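I have a structure here, written as C-alpha cells, and I will follow up with some questions on it.
What you see is the complex with one protein chain gone and the rest in place.
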Amino acid sequence: MMSKILEVKDLHVSFKTYKGEVKAVRGVDFHLNKGETIAIVGESGCGKSVTSQTIMRLIPNPPGVIKQGEIIFEGTDLTKASEKQMEKIRGSEISMIFQDPMTSLNPTLTIGTQIMEGLIKHQKLDKKTAREKAIEMLRLVGIPSPESRLDQYPHQFSGGMRQRAMIAIALACQPKVLIADEPTTALDVTIQAQIIDLMKALQEKTGTSIILITHDLGVVADIADRVVVMYAGKVVESGKLEEIFYQPKHPYTWGLLGSMPRLDLSRDQELLPIMGTPPNLLDPPQGCPFAARCQHAMSICTQEMPELDEVSSTHQVACWLQHPMAPEVKPPTAAVGGK
Amino acid sequence: MSKNKEVILSVKELKKHFDVGGGQIVKAVDGVSFDIYRGETLGLVGESGCGKSTIGRTLIRLYNPTSGSVTFKGVNVNDLKGPELKKFNREMQMIFQDPYASLNPRMNVLDIIAEGIDIHGLATGEERRKRVVELLETVGLNADHAERFPHEFSGGQRQRIGIARALAVEPDFIIADEPISALDVSIQAQVVNLMRRLQKEKGLTYLFIAHDLSMVKYISDRVGVMYLGSMVELAESDALYDEPLHPYTEALLSAVPIPDPEVAKTRERIILEGDVPSPINPPSGCRFRTRCPKAMDICATAVPEWKEAKPNHFVACHLYNE
C-alpha cells in the first residue's frame, strides 16, 4: 500500500465579485500517493487550476476564499497554515510549474540567479555550492552547455528551453510534490514530447510525486498513473489510468474521450461532441452540473447532485446512472475505441 | 482522383518576408507551391513559426506577397481592384483562431454577423435581421442570441458566431486559421462537426490550418506539412499518416499524444533534438537538417527539390533523390 503524501478533502473555493460569489471549487476530494503522477483533467473553468493554486495557497485573497475543506500535506493542514509556513513549503516541499514559461520567469534575472534563489533560501547553501547545484540542475533537464547558459536571461532561451529551466527551478530543492499546470500546452508537439519525456525521466530519478493539470488526454495517457476528472468545480470521476480510459463510467468522461479524434478515426465517422457549454458557477445548478449537456440525463439528475460512489476500490464516479434503479447505458464506441 | 478535379486556388513559389528592422528579414514563407481543388479540405500543419498562418493571410490579401503568385479561380488575387476585389472578398472568407479576439466586444451579435451584409449592401432592415437569424440557426444558435454581446458567450459559441459572420457573404472558399486551437476538447468537436456539415451542405472548399495533427487528419482530404517557411510534404491524408516520407513528418506524427494508455506505453517515439531554428537566419540547404535524425552531407549544401515521389505524394527531401 502506498502512502498518501497529499490529501485534499471536501475543498470549496469561491471568488467574490460584485456580481456575487463564483463557486469555482465546490467540494473536491482526491489524494496523491508518494511517487505517483495524478492528472486532473477537465475543461477550462472546471476548477482544476484553482484547486492546484489553492494547494500552493496562491489564490489572492480577496477575492478568493477557501470556504471549507482541508489540504493535508504530511500531517499539516495547508488551508490553516500561516503565510510564513507556506513560504517554507513553497518551492522546497511543493513546487509548481506553469503553462507559460515566459511570464513565470523573471525577465530581469538570469536563469542561474532564479535557480539559486530557492537553493540559497531553502537549503541555506552558499553561493558557490548553489551555483554548482544550479549547473547540475540545468544539465539534468537537458540544457546543453549549462555553465554558460546559467548567466543568460530568459529571453535568450527558446520556448522549450524556458520550460526546461522552469522545471529546473521547480525541482532544484527536491520538492516532494510537483504541481504542473498545463506544462506543455503552450509548446509545439515536438517540444511537448521532449518535455513529457523529461518529466518522466526526472520522476524516475527523484521520486517526486506529480500533480499534472491538463486538458490534453493524450498527455495524460502518456504520463499519469491515476486520473481525476473535474467538471464545474466538482470531481465527477476518478480512477486508475486504465479504468478511466477503458472503463469510463461518467457520461462527461465519455464525452471527453469521444470528442478527441484518434489518428485511427476514419473520416466518415462523426466526432462525438459534448453539446452546450458548462454551467455558470455564479449560480450552479442544484443537481448534477452536467445534466443539461448529458444525453442520458434523468429527472433526478436535475434535482440532486449524485455523490461519489465506488465502482472499485480505486475507481469512483458521481453519476446517477450508477444507481441500481437507473437504466443501463452503454458508453458510445467513439469514447472507448472500437475494441 | 484529385487529378481530374477543378483547381480553385493555385499558389506558385509564394514568398512572404517581413522586415523586422535592423536589417533583419524574417523569411516567414519562402517559396511554397500548392493547389487546392474545389470542394476539398486541404490541411496545413506545422509548428509555431513555420509560416502556415502567414500563408493563410497572404492568400486572403491581409498581406502582400514578397514574390510568387496566388491564383484564385484563374485570376491573380493581387491584381484585383474595385468591384472585382469586392467580389473576391465575398468569395473567400476566413475563420480566426482566438474566439476572444475575433469578435468586436462593442458590437452585438446581430451587427457582427451582419457586417458583411452591410459592407456589400446585401440586405437592410427586416431582411437583414432575418438573414442573421437564419445564419445563427445554421450554426446552432438562435434568434435570442442576436442582441447579446460577445462576452456573454463561451469560446465555442463565439467561434460559431465567427463562422456565421464568414458565411454571411456566401463564400465558397474558407480559410480556417487554427479555428479550434483555443477551444476545449469537447467544444472542438462541436466546431469541427459544424464545419464538416457546412462543407457538405454548401460545397465549401477549406484551407484548414492547425498544429493539431489528429484533428487535421480527421478533417482534411489532403495535408501539407510545413517546416520553417517551406513545405516539406504534401499528400492525401491517409497516405501521409500511413506512410510519411519526410523525416520531419515522421517525427511530428510520432510525437502526437495518443489518448490511449496502451498505445502510449508501447509505441516508439522519435524525439527531435533541440528547437526550431530562427527564420531570420535559417540553415543552408534543407532547413530541417539541423534536427534531422537522417541528415546527410548533401542536406547542408543543396536545397531538396519539391517532387512527386509517389502519385499525388509530394516531398522535398534528399532521401528520395535517386
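First chain written, first letter: the chains are A and B, and each begins at residue 1.
We take it that a contact is a pair of C-beta atoms (placed from the backbone, for glycine too) under 8 Å apart; a residue touches a chain by one contact, two chains touch by 3 or more.
Throughout what follows, contacts and distances are computed from a predicted model.
Trainee: Looking at what's absent rather than what's present, what does UniProt name the missing chain, "Hydantoinase B/oxoprolinase family protein", "RNA polymerase sigma factor", "Oligopeptide transport system permease protein" or "Porin domain-containing protein"?
Mentor: So, among "Hydantoinase B/oxoprolinase family protein", "RNA polymerase sigma factor", "Oligopeptide transport system permease protein" or "Porin domain-containing protein", the name matching the hidden chain's UniProt entry is "Oligopeptide transport system permease protein".
Trainee: With respect to the chain omitted from the figure, which of B:Q24, B:S67 or B:N104 is a touching residue?
Mentor: Answering carefully, the residue with contact to the hidden chain is B:N104.
Trainee: With respect to the chain omitted from the figure, which of B:V169, B:V192, B:C299 or B:A316 is a touching residue?
Mentor: In the full complex, the listed residue that touches the missing chain is B:V169.
Trainee: Touching the hidden chain in the complete assembly: which of B:Q157, B:Q188 or B:S220 does that?
Mentor: Within the whole complex, the residue contacting the unshown chain is B:Q157.
Trainee: Given the contact definition stated above, which residue among A:N61, A:N106 or A:N280 touches the chain not shown here?
Mentor: Checking each option in A:N61, A:N106 or A:N280, the one touching the absent chain turns out to be A:N280.
Trainee: Residue-wise, where is subunit B in contact with the chain that is not depicted?
Mentor: These residues of subunit B touch the chain that is not shown: 57, 60-62, 85-86, 89-90, 92-94, 96-98, 101-107, 115-116, 119-120, 140-142, 144-145, 147-149, 151-153, 157, 162, 165-166, 169.
Trainee: Spell out, residue by residue, where the missing chain touches subunit A.
Mentor: On the side of subunit A, residues 18-19, 275-277, 280, 282-283, 291-294, 296-303, 306-307, 309, 320, 322-327 touch the unshown chain.
Here is the rule we use: only the chains that are shown with their structure count from here on.
Trainee: I'd like to verify one number: the distance from the centre of subunit A to the centre of subunit B, where each centre is the average of its C-alpha atoms, in whole angstrom.
Mentor: Each chain's C-alpha centroid was found; their separation is 31 Å.
Trainee: Using the touch definition up top, name the residues of subunit B that touch subunit A in the complex.
Mentor: The contact residues of subunit B facing subunit A are 47-48, 154-157, 184-190, 192-193, 211, 213-215, 217-219, 237, 241, 251-261, 263-264, 269, 271-272, 275-276.
Trainee: What residues of subunit A sit close enough to touch subunit B in their complex?
Mentor: Going by the criterion above, the answer is residues 43-44, 158-161, 188-194, 196-197, 215-222, 241-242, 245-246, 255-263, 265, 267, 270-275, 277-278, 337.
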